[in-house]
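Excluded from the complex is one protein chain; the other protein chains are retained at their positions.
So, subunit A:
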Amino acid sequence: MHRLIPGVALIATLVTAVPAQAESVVLGPVQSTDTLWKLATQARPDEGVAMVQVVYALWQANPDAFSGQNINMLRAGAQLNVPQRSEMLATPVARARQWYYQAIAAKPGRLAKEPAPVAKQNTIPTSMATVKTGAAVHQSGPATPVAAAATPTTPLHTAPPGKPATSKATMPETADESWLQQLSRDYTLTLQQRYYPQQGEQGQAKSHSSVAFSAEWVWQSDDRNHQLAFEPYLRFDQRDSERNLVDLRQAYWQYAGDGFDVKAGVDIVFWGVTESQHLVDVINQTDLVAHIDGETKLGQPMLNWNLYGAGGTLSMYLLPYFRERTLAGAEGRLRPPLLVDTDQPLYESAEQENNLDFALRWSRQFDALDLALSYFEGNSREPILVPGQNNELQPLYLQMQQLGLEAQLISGSWIWKLESIYRKTRQQDFVAATAGFEYTQVGLFDSNWDLGWIAEYQYDSRDEQAPLPGQNDMFIGTRFVANDAAGSEILLGLVQDLDNSDSRSGKIEASMRLSNNLRLRLDAWFFQSDTNWEPLYYIRRDDYLQLSLDYYF
């Protein structure tokens, strides 16, 4: 870990490197047809600066260009010094926006004219005349009542945002919104019924019902800088008590600044590009009993720091607490023949679940290519099952170091994908990879249907010793998307072991919307193997059909 720090510092410098500032520029002289907004679009260096920041910086840097400091009264003939990009960014967007709305409230409408009311009151021939002379600057001062009232005493450069406001009634629309309006509340109730055509190897039941509930409360500050999220998740299973779960999927505070964000609390983080398995994705523990595909995760306590810039995104994670994998109990299906005693997990680390894990990831987009490199060290998310007492197995979590690579290339309707890891534990070190493509055909046979093809090869250097399928396997999948009002989709997938022709698994995932609040899902899996040391062999009787109904409220 110590050796890493210089590396982190180096990458951090690369990521935050900013292009050199341009020379200062002058806009103008202001024409009668110009508006401040229009000039600001010319002055804006890039989209990294908000228009309101440009307007504010222009106003601040050119006090003499406005009659009575009023941004609605830009003087014709004035020349505007364009401030540096950094000066524009010095004022936070939210403050600049607030100032702008107050400032324009003084007189909404066109900006680039001498104050018409003044001209009328004083019966100066025409305001057009002064516009044309281009000498309007010299007319400020005692001659015009507005300027007399406002300018002489106030040093303009120190004027804070909001100062020029003349009306409190038109504050930015969101400023007075109640705290509650920024809080989103979403609840999901899921009823699930699984049916296994065969009784389990250990006599487990065929029919399993479960119910799950999740609540998600998210609050975001007005300027979108602060975010608080809280998402508890509860699950109750009719048969298998190991499938009962009380989890916190999210419970964090996040602050997003300029080019960085920090997060403290519990969250779920996804890394990866492939579809058939997720090798690189290592931050969160898998809630394996939720779904055999391993895509459901448990919340992970973390301190996370993301830094982004021209050099890509650098993410650092400190993971102070470890979550154990959920594994099926005695009455559960899809488990090894021997029972796993999850109450007695073993750890290599003396700190056990309190081991401080560490992760780092750098990612960057190069046009059509996305690349990411990652490093992780700490408790392995994947347990080894070792013989324990009472003829039971115990999960053992070793310490591991993992290097990960993700690459994705988009070429027309093709997306090429690669994920690879090198993982080292005290027991062994190995390389694993998933590589393949996704190809999408839109508007199949002149219909609205999309058809996607996914093919991925799965490799693991541990060969037959690998504790999972996917050591020399091929995944072929096809996804139909109806693009209808019900959002109907079907995904068919098949994994064929290339070493043992009798070992394969397959799945169907289909879903459709029943109403605005209801979605129906159908999942079916089959597992085949005659080879008794294949992981699939133990679950060969666990083919199942599952119906789920999600109710959102």
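As a convention for this text, a residue touches a chain if its C-beta (ideal position, glycine included) is under 8 Å from a C-beta of that chain, and two chains touch if they have at least 3 such contacts; residues count from 1.
Just so it is clear, contacts and distances are computed from a predicted model.
**Student:** As a check of understanding, state which of "3-hydroxy-3-methylglutaryl CoA synthase", "Outer membrane lipoprotein-sorting protein", "ABC transporter permease" or "Iron-containing alcohol dehydrogenase" is the UniProt name of the chain not shown.
**Tutor:** Its UniProt record gives the name "Outer membrane lipoprotein-sorting protein".
**Student:** Among A:30, A:65, A:78 or A:269, exactly one should touch the missing chain; which is it?
**Tutor:** Checking each option in A:30, A:65, A:78 or A:269, the one touching the absent chain turns out to be A:269.
**Student:** Looking at the whole complex, which of A:463, A:484, A:502 or A:530 touches the chain that is not displayed?
**Tutor:** A:484
**Student:** Looking at the full complex, which residue from A:234, A:410, A:431 or A:498 touches the chain that isn't shown here?
**Tutor:** Spelled out, the listed residue whose C-beta touches the missing chain is A:410.
**Student:** For a quick check of understanding: of A:61, A:74 or A:94, which residue touches the chain that isn't displayed?
**Tutor:** Going through A:61, A:74 or A:94 one by one, A:94 is the residue touching the chain not shown.
**Student:** At which residues does subunit A meet the chain that is not included here?
**Tutor:** So the residues of subunit A touching the unseen chain are 35, 37-38, 41, 44, 46-53, 93-94, 96-97, 100, 109-110, 173, 184, 186, 218, 220, 224, 227, 254, 256, 258-259, 261, 267-270, 272, 295, 306, 308, 313, 365, 370, 408, 410, 412-415, 438, 440, 442-443, 448, 450, 483-487, 513, 515-517, 519, 550, 552-553.
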